[in-house]
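A protein chain is absent from this complex, but the other protein chains hold their places.
Labels run A, B and C following the written order; every chain starts at residue 1.
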Amino acid sequence: MKRIVCVLSFCLVFLTTVFAKDADSLSVKTDNELKKNFALGMSFGSKTHHVSHLSPLLYSGNGIGLWAERINKKNWRNKDFYSLTNFRFDRSSLSYLTLTEQNIMAVSNLELDYHLYYDWKLASNFHLLCGGYIGGEFEKNEMQSSLWIGNNPNFYSIELNLLGLSLRPTLCIQTNRRLIKISNQFDLRLAGFVFYPTTNQSFLCDDLKDVIDFNSFSEKFHFSDKLTVDLPLRKTTLRLGMLVERSKSMIFNVDNRSLNVQGIVGFSFDYLTSSGRLNRKKQLKTIFE
Amino acid sequence: MKRIFAIIFVAVSSVFVSCDDDLEYEDFDIVENFNFLWKEIDEKYCFFDYKKDSIMRWNLVYDKYLPKVYYDCDNVTEYFDILAAMLGELKDGHVNLYTSFDVSRYDFADNTPIDFDYNVVNYNDRYLGKDTRIVGGFKYKTLRDGKVGYIYYGSFSSSFSSGNINNILDSFEDTEGLIIDVRSNGGGSIANVSALVSHFIDETTTIGYRVNKTGPGHSDFSSPVAEKVSPNSTGVIYKKPVYVLTNSRCFSATNEFVYAMKGLPRVKILGGKTGGGCGMPFTTELPCGWKVRFSANPCYDKNMQITEFGVDPDIVLHLDEELVYKQKLDNIIETACDYIEGKKK
Amino acid sequence: MYLIFLEMRNFVFIISFIFFFLTTLHAETSDSASVRLGNRAFGLGLGRETHHVSYLSPLLYSGTTFEFWNETIKHQKAGKCDFYSLVNNRVSMSNMMPTNESTEMSSYYDVFEYHYFYDWKHTPKFHMLCGAYAGFELGADLLFSNSNNPVYIRADLSLLGLSFRPTLCVRTKRRLIKISDQFDIRLAGVVFSPTYTQLYYDLTLPEYEKSEFLDFNSLSEKVRISNKLMVELPLRRTTLRLGMLVDRSKSMINMIDNRTTNVQALLGWSYDYYNLKGRLNRDSRFTTVFE
Partner (left out) sequence: MKKIILFFLVAVMSTFVACDDDLKYDMDKNSDYEFNFEFLWKEFDKKYCFFDYKKDSIKDWNAVHDEYLTYVRNCKSEVEFFDVLAAMLNELKDGHVNLLSSFDISSYDFEENYPSDIDYDVLSSDRYLGKDYRYSGGIKYKTLRDGKVGYIRYSEFTESFTNEQLDYILSTFENTEGLIIDVRNNPGGDIGNVQKMISHFIDESYIPFYSIYKIGNGHSDFSSPASSSVEPYNGAIYRKPVYVLTNRGCYSSTNIFAFSMKGLPRVKILGGKTGGGAGAPMVTELPNGWTARFSGTVLLDKNKQITEFGVDPDIELHLDKELAYTQGLDNIIETACDYIEGVVK
């Protein structure tokens, strides 16, 4: 299972870079507008987590993560649209008590979302992006301790959000020497599929019908709010921010709650790519030319 | 001229690609596998010097078993039995030949007294019985109404935390002495040995020396490195007398535990001579896919002696079979309790 | 014991994330002075690997290998002559078996190399890049059927290596094809390896000389060459990069015979990029997102 998680995370990182590359053949009129922004960084923070399948107690601890995000501006019938792809891999080790003998719960999760926004320009420097997102999440909870001799040391859950609401107000502040962009992305899951086992079920039986559940807002509540600031320094652009993620669900009699508060640090850059024969940027020469 | 450069590089790389032919073996040629096994053991087994006079010289073993391979070996199990017999000449419990249908083994405790009856110790309420406590592979209880602490540790592969041992030793606070019974403990992980010894020493002591082979010759060894254990900083140090009970089936890691404890100020070894086995095992393969495990790194005790054939106890004592069957009593545990209670000197 | 080696595998993956991060960092830090765009390529590799580690088994293992590779090249100008810096990062997983197919050895390793070339231009179309590289290889070979010695850790810091990269640009009427053949040879470095039958357990003993496990060696003890032939073919919208990699290493360090031959076909995409960030190199010709 560990091997699949690792290979999966590779494909996802790989996909975001593939997205990062595809040329924007749509841009016709102004050739000097950089349409894409790519950001990559780490996140550190604390997490409280509860899975009643593993333990009736509330676990807390801190975790470390890697994230990558790509924003791509498109326009269609001369209205501005933005597509955003976000990948996050997070691993945290949690515990309940400071007693010597307590158990450690290792939680690792993997997220990939695709957001599509319509840009509602309220002012020249304030863009209120509102739209929807779809995405997938894979989570593995593992209890590590010598006192755990039963059939339920692991709890896997896979989640597919078919529809989610996403708002991203962005403010651009122009100081005399630099352009600072502040944005606050708010996502709310509306409906989707969830796969995880019922309360006492060890992974023994093999028919899937009672492990997949289509549910909506009422059964699984999941929202996340990411406040980020792009601060251009001398040579690089720093992206600092804070992420709060809250999810609470009661499916198949398994009470699953988690609260994730993380600080984000990374760097972002706007870029232009040219590949292939057709959209060769004339005025810029490539390597070895 | 420039293009030549590119072509040269491609040529150079292809030359290097296929020159591993000295590693190609005929998979299931019984003579080639026999030679291969003999050479691997000759180059890597570590006790040839030490066992010079107690086992047949390795070259003579080759001459003895080669004709057997040629003449009386017409199926796989017979071939396995010949190789197993050859490895048996080394008289080492750590030497095994693994196949899909059998594992060859040398009985290091052959025709020695067993000195241990699990049913008596485990089910008789005088010793462990029903209200014994279990944690981290230890079964522990107080005997002689509270005066003697008794721990039975069945295998060194069951791991424990220092918290477990602290709790056990705390529960033996007002005992006058402790018995650690490692009889018929076949060994396990070396890390558990130093973890256990650290609760019975007052200052950092050397429990043994580690040496490893540095070449194919029978006596190519590195200079010995001391294996030191320091007292358990966070845990309980047991200050009263300790008796370690041993028998001929204490092997490998248990053997190291016994020679590490022997000679400590408050510790006495009681029972039968241990089964030995002080070589750290190493595994390698044969072209036919069988695996062979053998001792590769010898471990010396604190006065640089090899204890491959066992450690002698301070007080030699054997189990009285008659007493066991008739009254379900273990005279070794009883003697240790008498020593602790001062009834015996 | 088994758990420790699973942790080892996680460690290798975390290292590969960090290397991937560094490659992107290299790609990102293009300075505005250079007129030319940087080039980034990434893709998959599939091929066969034959592998022999006498510490784990005296037999020759062979099997398939699968890898992600990631390469960025940047142009730097100093005075009249051109310099190129290249970062290459490979994460590879392979499963191998001996000819008797009785057991399976799985190996996971990362390679991270930084090359620095001087461009010795013969003709406008042919660039003979020659320079040096330094790199780091970390990984583990796992053979779980062995009792006390189921893992061989592959850690090799190559401090100096020669690197040549002849590149030919062929211009047809509609596209510009670039053919390059990168040849690297390792000259000197430090390898982490136990001796003959020494177990990694010895590392845990405080009295043990850690330097026993490190070995500074040169070409005589460890030969490592790799030759990567690559063709960059611009299609309609994307630029495809096809190639073949031959990687050969042979070493006898601390009495352990270690040989690897790796022949792989490479398939990937490459694109030229121009990054704009920070305050100073705000290229006024361009506006950014949300501006």
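What we mean here is this: a contact is a pair of C-beta atoms (placed from the backbone, for glycine too) under 8 Å apart; a residue touches a chain by one contact, two chains touch by 3 or more.
Everything numeric in this text was worked out from a predicted model, so none of it was measured.
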- Note on the structure: For the chain not shown, touching visible partners are A, B
- Could you please point out the chain A residues that touch the chain left off the display? 48, 50, 55-58, 96-97, 99-103, 122-123, 126, 128, 143, 145, 147-153, 167, 169, 171, 184, 186, 198-202, 204-207, 210, 223, 225, 227, 244, 246, 252-253, 257, 259, 261
- chain B, residues in touch with the chain not shown (by the definition above): 99-103, 105, 107, 114, 118-119, 130, 133-135, 161, 163-164, 167-168, 171, 325
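One rule holds in what follows: only the chains that are shown with their structure count from here on.
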- If you average the Cα atoms of chain A and of chain C to get two centres, how far apart are those centres in Å? 29
- Message: Multi-chain contacts only, two chains or more: what residues does chain B have there?
- Response: none
- Task: Provide the list of chain A residues touching at least two other chains, using ranges where the numbers run on.
- Result: none
- Query: Can you list the residues on chain C that touch chain A in the complex?
  - Reply: 6, 9-10, 13, 17, 20-21, 24-25, 28-29, 31, 35-40, 42, 68, 73, 75, 84, 91, 127, 167, 169, 174-176, 178, 234-239, 269-282, 285-291
- Per the touch rule, the chain C residues reaching chain B in their complex are 1, 50, 52, 57-60, 98-103, 122-123, 126, 128, 145-149, 164, 166, 168, 179, 181, 183, 195-199, 201-202, 204-209, 212, 223, 225-227, 229, 246, 248, 250, 255, 259, 261, 263
- Message: Looking at the complex, which residues from chain B come into contact with chain C?
- Response: 2-3, 5-6, 9-10, 12-14, 16-18, 20, 23-25, 27-28, 36, 40, 44, 46, 189-191, 210, 212-215, 222, 225-228, 280-285, 287-291, 293, 296-297
